[in-house]
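One protein chain omitted, others in place.
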Amino acid sequence: MSQKTFAIALMDPPYESENLTTAFRILDVMAQRGHNINLFAYEGAAGLAFAKQTPHPNPVHGKNVAEENHPTTKDQVTALLALAAKNGGKVDWVNCGMCVDERGVGEFVADTRRGSPADFHSFCEASDNVLAIPTK
Amino acid sequence: MAKKTLNIIESAYRAVMEEQDDTILWLLAAMQGAGAEHTVVLRGNAVNYAVAGQGAPGLTIGGWKQTQAPHMDNDVIDLIERRKIPVFVIKEDLAARGIERGELVPGVQLLSARMLPKHMAEYELVSHW
Partner (left out) sequence: MAEYLLIESRDPFESNDVGYYYDLASGLVEAGNQVTLFLIQNAVFAARPSAQAPKLQALVHSGIKILADDFALKERGITKLLDGVQLAPIEIVVDHLEAGHKTLWH
């Protein structure tokens, strides 16, 4: 399969919806296959790449930080970018600027950037296909 | 020429007070300004966005007062008249909610749910919100 370019919109914030688990699984497949991914992180999803997320222990189950190894979406984003690069795909991960501002999540992991709806429009125009994953 | 995109919107009144907009109507208006060619179909509870005369007063929490409370009917009118985004409303969903045609803002077009599949064929992209 030749390299494709996909535009994806995400809306869910971290830790609130199984939509993100499924979304990252789909993105992982795209990255494994070396496709280009243009992702617009809108609304709550603007927090997915927030660099100041920190994992925590699990006192209910008696696990310390290391034992719990709690997922952070920022690490998933970083891993996704690395996987895509390894397979020849480019990821343009755009955090909607106003969404970032109102949530105070203006520090992102490396190789993600601030943007706007104009970016999502450009992504849709430039892509082979589009998948919008709405929130409920 | 931008890709003709149909946006089926069903999410309704989610975060509209906090955002002072419906986040999808807002997104589409912004994208239209960037050159997109969008059309909207309101379905489910979102058909209520087209009902004229709606809008809660701004929130007041302690000394904090909201001064720009949203009015979804005005936003629908804005999409149609200013942004030139056609807005369709699923008529069966209006009927289910007891909303009469005469209650809607001007410019909204009715579409039967039965016709939605055929309507989707006219667009290069279809997104469901």
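Going in written order, the chains are labelled A and B, and every chain counts its residues from 1.
Just so it is clear, contacts are C-beta pairs under 8 Å (C-beta built on N, C-alpha and C of every residue); 3 or more make two chains touch, one makes a residue touch a chain.
These figures come from a predicted structure and were not determined experimentally.
Touching residues on chain B toward the chain that is not drawn are 8, 10, 43-44, 113-114, 116-118, 120-121, 125-128.
Looking at chain A, the residues touching the absent chain are 1, 4, 6, 18-19, 22, 25-26, 29-30, 33, 35, 128-134, 136.
In the analysis below, only the chains that are shown with their structure count from here on.
The touching residues of chain A, when paired with chain B in their complex, are 9, 11, 42-43, 116-118, 120-122, 124-125, 130, 132, 134-136. The residues of chain B lying in touch with chain A in their complex are 2-3, 5, 11, 14-15, 23-24, 27, 30-31, 33-36, 125, 127-129.
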